[in-house]
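Apart from one protein chain that is not included, each protein chain of the complex appears where it belongs.
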Amino acid sequence: MKDNIVIVGGGIAGMEAARQLLLLGYKPILVEKSDHLGGHVADWHCLFPDMTPAQQVVKDLTEQIKDANIFLETEVSFINKMKMGYNVMFSNGVNVICKAILLATGFDLFDASKKEEYGYGIYDQVMTNKDLEHWFNTGDDKRITGKDIKKIGFVHCVGSRDVKAGNQQCSKVCCITAIKQAMEMKERFPDAEVYCFYMDLRLFGKKYEDFYIKAQMESGVHFIRGRVSEVSENLQGQVIVKTEDTLSGKPAKITLDLLVLMAGIVCNREAVQTASMVQVPIDSDGFLKSRDNILNIIETDSKGVFLAGTATGAKTIPETAAEARAVALAIHNYLVSQQ
Amino acid sequence: MMEFGFSISPSSTMNLDKVDFSLYERLCEIEPDAKKCMACGSCSATCTAGQWTGMSVRKVLLDIQRGKEAEAARLLKGCMLCGKCTMVCPRGINTRHLILSLCRIYGEDEK
Amino acid sequence: MIDRFASGFDPFVIPFLIGMIFVLGYCIIGAIRLILQLDAEDKKKFFLSLITPKTIWKNIKDLFLNCLIHVKLWKRNKLLGYMHSSIAFGWFMLILLGHIECFVYMPHRVKLFYYPIFFNYFVAENEYTLRGAIFFFLMDFFLLVVLSGIVLAIIKRVRSRLFGMRRTTRPTLLDRVGLYSLWMIFPLRLLAESFTAHISGGSFLTIPMNMMFKAFLGDQMNMLPTWWAYSICLCIFMCVLPFTRYMHIPAEMLLIPFRNAGLTIKHARRGFAKAQVYSCPNCGVCIDACPMSIKKANIKDTTVYLNRNIRRRNEQRIEEISDKCLLCGKCTAVCQVGVDGPQMRIAQRSIRNYGLDQDYSGMDISAIKESVASEPSKDKVLYFAGCMTQLTPAISRAMESIFRKAGVDYAFMDKDGGLCCGRPILMAGRFDQARQLIHKNKEVIKASGAGTLVLSCPICYKIFREHYKLEGIRVMHHTEYMLELVRAGRLKLDGGAGSIVYHDPCELGRGCGIYEQPREVLRQTGELVEAEANRDMAICCGGSLGSLTLGFDKREDLTRNALHNLTVNDPDTIVTACPLCKSTFARYADKPVEDIAETVDKHTK
Partner (left out) sequence: MIYQGKQKIWSDYQKEIPDNHWFYVRSCIRQSFFPASERYFMKICRDLLGKDIYETEHHTTCGGIAYHSDTIPQETAMTIVARQFALMKEAGYKNLVTSCITSFGNYTEILETWREFPELEARIRENLWKACRREFDKPEYLAHASDLVYKFRHEIASKAKYNLVDHMTGEPLRVVEHIGCHYSKMFPHKGVGGAEYPCVLSGMVDSWGGQVIDYPERRHCCGFGFRQYLVKANRGYSIANTHKKFESMEPYHPDMIITNCPGCPYFLDRWQYVISEMEGKTYGRNGYGIPVFTYEEVAGLVLGFDPWDLGLQLHQVAVEPLLEKMGIPYNPKTKYLGLNGKEIMKPGLPTVLKCC
């Protein structure tokens, strides 16, 4: 089939692009390495700024792309460049010849245990943003369930803006996620004191500032400007957090019942491998390299290879979806120009 | 001159027009990374000496940037040079050498 | 044997005499100056060692083994070992045999010290010659040995890689003059002795050559010019020697007694330090050994260049080289003459001028003292995690767990933050400040009443061992302590850790000589595999506090190289015994990195 399009990655970017391509009359092939669509969003509970249920978003998208060829638990084994396109071999044995490939490979959540000083995987009461969303979804986490939680801390920028963690970039969504989760925790534990430890609050998106004000006014979240330097544990199994309250210019420590690490967004390591098969290099920020970062962020220097979503850097869901729509059009235009 | 029993109170305003940046500029010459600091406070929070001597790399750097050399010197005297701040700095600043450099350039003019 | 000349003299010995007097004078004056530069305590130590039979014997042994035989080099590289010992030992034997010959045959000439050197020119064989045949043979034999060394040296100069050296230093102009004159000495001696072999006698080398020369050169006109050339070459070599790398030959003869006397570097540029600088043969072995050398930009920051720049008094370069070094000590481990690179650098750092000095006199540490204070007890253990361990809480957690499992009565000295041990500031060359910290920490340790101090950081361990002088308290690194617990049966290991590679932290291995204790523990924990370079050849993780100037971004390649070395045998886990190594490796490793305490804790029955 001459108009075959392969979409690598079944997250928001891949799904939305597939949806648009279906509307344009194509029948894209979508491969997803995990057993479900929706990527990281499928693991989330509610989404800022309107607390939309994440499952609903994934469900809506999934329904609208059921006409596409979707391979779950499938990876790209290799890609060969041909004269007019690409020969893509999947791990399930299917072999496709296509003209356009969309890398919607998304991101990896930073492995919080790499910041050993924060004690993830060492201390009982330390969890990540993802663990907390999992608890929101299932109510099952021994760090919270059945525990008397009186003080909760959120550490911003874990694995973001940190050369020591190998990622200098801002992950863009953690500030607002931390505030969202802080408020959600406050709802569930009204008597608890909630602290956010931040370096800068980067609340740039639609209605984010409203969230911030709400967190201050309604939830009474305490914001402490200082990066957490290290965490230790006391005899009761609580965690003791050390930071500097830079606004008062004094080192500070606080005992918490639960510490949530806002693990940041780093490039998907497997995506790097797939991208190298089609000669898409890595940009200096560690994400896939676009043709340029102003007008051609969804295009690459390799003919017929397109990018969308967090493969090129941290993005919110609306930004990702917008890019996915744009990339569908770009692919369409490309295919028309090839005829 | 008369004695009035009171004198003009010094201003608490930092007059940035009159700040002497020479020490900071000299520091940046030998430690360009000094400019990288985003004042996150990791160094001060982790500082071994901090709880005993009040040392804080972040404050030292801020003081130097604001021309408050005497304050910075007071803090620097309490550094134990253990290097923990260098370990945690998210911007990868070699704070330990920065401290040594500062100690060296203090009073360089008098020589 | 009889004298050919009644005077026993020929003008051609004059160049040799000039060279010999110059070099002897220079070295004797130099040695006296260096000895005078020692402080009173060191002087006493040095002179005492010269009359103590034990050190006398050690000096002789070391001088023979190191200066002549180059045993250390033999161990490392047979070809290089042969090359060096053939020249050094061969030449020494030529001189020694020459003197013995002279003593046996011409005792009345012994006082002319050029005579044994040019013996073959001044004597003629007579009917008793056969008695000397063994000497003729030995002389020719050792000349051949030396010549074989020279041939190797020439090959090495052109193709150093054949000798396993990837990088070496570029000789200076004077070095070249010295080198070429040294090369020339022995072929010229061969020629000279060959030309006179029919008069003075010779053996398997000189006689056939003499006959060959006779066959196509005919007359004896060449005899005197070759002896002149030989003498001039000796003169050139000896005159340039003090200004070249060959100064290491006489300097090492002073360095060895200095070291055996137990001296340490007290001053950056004088006495013992100076002896080290001049003992450096500029061989460049330290270049390949240095972990920083994997980056081209760092090659000129190795110990050989430090010595070179100290000799040239290039202060700016001395500072750069001293501050960049990781102080891992590998250069010292491979060094033939034992130049102590880390100590030399710390000494250079100590003579800086600071406008601001740290001062902890006003510091109140009663809170820590109170937290650990208890009645003195031999069985009590005081655990000091150290600053770096605060950032790797898994280690202190594992140690506490181990203490509990083994039923140890312990106190955690810096659970709530402690003081720095003083080693980092010592490494920065600030000795007074380090002393203050040592003093403060000692107060706490004494107050604790513990009988054993256990440390999990090798950086702390080294300074506690070397500078704290804690009478009555055992200072142990946790690797040693765990071994003790295992041996006493207080810890039982299950051996299920899979394959483990052990990384020797610089401060623990080369710094304190602890190599086998952790290995013994790990053998019972899992299957121990070795890194390509291990024990005293281990490669620094790159995270060392020793380097003052090496920035974070400049260290990644070093760490990756060290990781590569560790993982050649594809272990499941990388185990180290230093919090700094652990966090440095963990940053780039694709295998789990653990401290030995974590591994042991996980695999205790």
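We call the chains A, B and C, going by the order they appear; numbering starts again at 1 in every chain.
Following the convention adopted for this analysis, a residue touches a chain if its C-beta (ideal position, glycine included) is under 8 Å from a C-beta of that chain, and two chains touch if they have at least 3 such contacts.
Since this is a predicted model, take the numbers as computed values, not measurements.
Within the full complex, the chain left out of the display contacts the shown chains B. Annotation: of B:M2, B:L16 or B:A70, B:M2 touches the absent chain (contact as defined above). Touch with the hidden chain on the side of subunit B covers residues 1-2, 4-11.
FYI, only the chains that are shown with their structure count from here on.
Touching of two or more other chains is recorded for residues 117, 163-164, 230 of subunit A.
In subunit C, the positions touching at least two other chains are 390-391, 552-553, 583.
Partner subunit B is touched in their complex by these residues of subunit C: 323, 352-360, 362-365, 387-388, 390-391, 417-420, 422, 424-425, 428, 430, 433, 437, 545, 548-553, 580, 583.
Per the touch definition, subunit A reaches subunit B in the complex via residues 117, 157, 161-165, 199-200, 225-230, 242-246, 249, 251-252. By the touch rule above, subunit A contacts subunit C in their complex via residues 114, 116-117, 119, 122-123, 163-164, 166, 230-233.
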